[in-house]
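Of the protein chains in this complex, one is absent; all others appear in place.
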Amino acid sequence: YVTANGSKSDRVFAPYSVFKGKAALSVDPFLPTFSKLTSGGVRVDRRGGIMMTFWPAHFALSATEVGSLISLGAKESCEFFHDPSMKSSNAGQVRKSLAVKPQSDGSGYMFSLSVVNNILKSNDRFSIPITAAEFAVLRTAFSFALPHIMGWDRITNQPQTSKDEN
Amino acid sequence: YVTANGSKSDRVFAPYSVFKGKAALSVDPFLPTFSKLTSGGVRVDRRGGIMMTFWPAHFALSATEVGSLISLGAKESCEFFHDPSMKSSNAGQVRKSLAVKPQSDGSGYMFSLSVVNNILKSNDRFSIPITAAEFAVLRTAFSFALPHIMGWDRITNQPQTSKDEN
Amino acid sequence: YVTANGSKSDRVFAPYSVFKGKAALSVDPFLPTFSKLTSGGVRVDRRGGIMMTFWPAHFALSATEVGSLISLGAKESCEFFHDPSMKSSNAGQVRKSLAVKPQSDGSGYMFSLSVVNNILKSNDRFSIPITAAEFAVLRTAFSFALPHIMGWDRITNQPQTSKDEN
Partner (left out) sequence: YVTANGSKSDRVFAPYSVFKGKAALSVDPFLPTFSKLTSGGVRVDRRGGIMMTFWPAHFALSATEVGSLISLGAKESCEFFHDPSMKSSNAGQVRKSLAVKPQSDGSGYMFSLSVVNNILKSNDRFSIPITAAEFAVLRTAFSFALPHIMGWDRITNQPQTSKDEN
């Protein structure tokens, strides 16, 4: 993973992938980065998240969006909007939205990623049905990953083996 | 964190923060301290908890208060009362209470911290709405943190790398 | 904890205790022991559990009894029977039972331990009310502890730091 001093080491690739015909969804958590404080402690710098990949498009879920997904009721839906160019000169030019909607027959959810790019004049939509069993894997794995992407797994009583990991 | 012998080392800062207009709530677990026993084992000394910060006021949730929050039903409310000067000569002079109440439209909860200080003749109230998704993050992260603030994460079959961590 | 070769080292004491008047309940997980196999692996030897202490009486919950408690519905009750002298010449002389019953007002559960000792001609009963918040702590901490008392926390992808921990 990317450590606080910028080196990449031992990045672990363990995506959970779902294939349905030509569509595929792959999910993979990414960790926060930490900064060393002059006081001797460490502080979360850039938050982690969960990367959802509908090849070739990506959508990075924040902790709160993960909270929304893991608490989604059987008949509830949710939608998240991202502007990948936010705070840059291209702000508002690319609009991504991820929608999760229950199937009418109760068999699971439809995940749809829409990417509208005003610069490239493109408008793409990626959809994949996720069964209730696959959604249970996502909910359990996301619940496991949530404290890690928040950095709370560093707050532990386990004896540390090294003082200078960052 | 604060170790049993009093030194502070590698304190990790990973607050989960929610900002709503001028209001902000930040939550952060803190660990128990351990004492070494002459028998060779270790014992939890001072319990850990979860610090809720409504700048500049703080409220430290105990394990049982965390249990109350993570089992809160969608239409239930709860309230905790603390006397930060308990067992000192100022007992009863400062009264803090944290109330968590469901929003009437089902969109989440209102968290309110009230601090009545008879010494300073002050009466402050801090309130922030927490969405259902943010509450799901709190519930999942608090459930993860609970065994850690109780010290149960030290009771593990993982091989220990060092015998003298305290 | 007690390691496979019988030495006690770094036993961690982190009981969760509830005090109600003169009654007290303390709960504390204990770990399984492992044996080294000639093949190079390790096998769980004696199972772990969760020790419930109603001073001075003890009741050690097995994994399946823990499963019963953590899945207990709001209006359900359960009862476990133990014979501490099972398979010895005193079998049947001491009978322990732990009953968990919901309070009629929905405020939590009553935990009662009954110990009938035909040798000492004694018949003791220890009872303590457990609030819904305290039960939520037990359910969350027991769910955390369950894989540890089963030994499943040893089955991990984390790099091991030592080959000879037993």
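We just call them A, B and C in the order they show up, numbering each chain from 1.
Assume a contact is a pair of C-beta atoms (placed from the backbone, for glycine too) under 8 Å apart; a residue touches a chain by one contact, two chains touch by 3 or more.
The shown structure was predicted, so the numbers you read here are calculated from the model rather than taken from an experiment.
Student: Name every shown chain in contact with the chain that has been left out of the document.
Tutor: Per the contact definition above, the missing chain touches A, C.
Student: Check the options C:Ala23, C:Ile70, C:Ala99 or C:Val116 and report the residue that touches the missing chain.
Tutor: C:Ile70
Student: Given that one chain is not shown, which residue among C:Pro29, C:Gly49, C:Pro102 or C:Gly151 touches it?
Tutor: The missing chain is touched by C:Gly151.
Student: Using the document's contact rule, name the residues of chain A that touch the chain not shown here.
Tutor: 1, 8-16, 29, 31-32, 34, 131-137, 139-141, 144-145, 148, 151, 153-154, 156, 158, 160-162, 165
Student: When the complex is taken as a whole, what residues of chain C touch the one chain not shown?
Tutor: Residues 32, 34, 37, 39-44, 63-68, 70-71, 78, 143, 146-147, 150-161, 163 of chain C touch the chain absent from view.
Heads up, the rule we're going with is that only the chains that are shown with their structure count from here on.
Student: Report the inter-chain centroid distance for chain A and chain C in whole angstrom, where each centroid is the mean of the CA atoms.
Tutor: Here the centre of chain C sits 38 Å away from the centre of chain A.
Student: Using Cα averages as centroids, what's the distance between chain B and chain C in whole Å?
Tutor: Inter-chain centre distance comes to 27 Å.
Student: Which chain C residues touch at least two other chains?
Tutor: In chain C, 161 touch at least two other chains.
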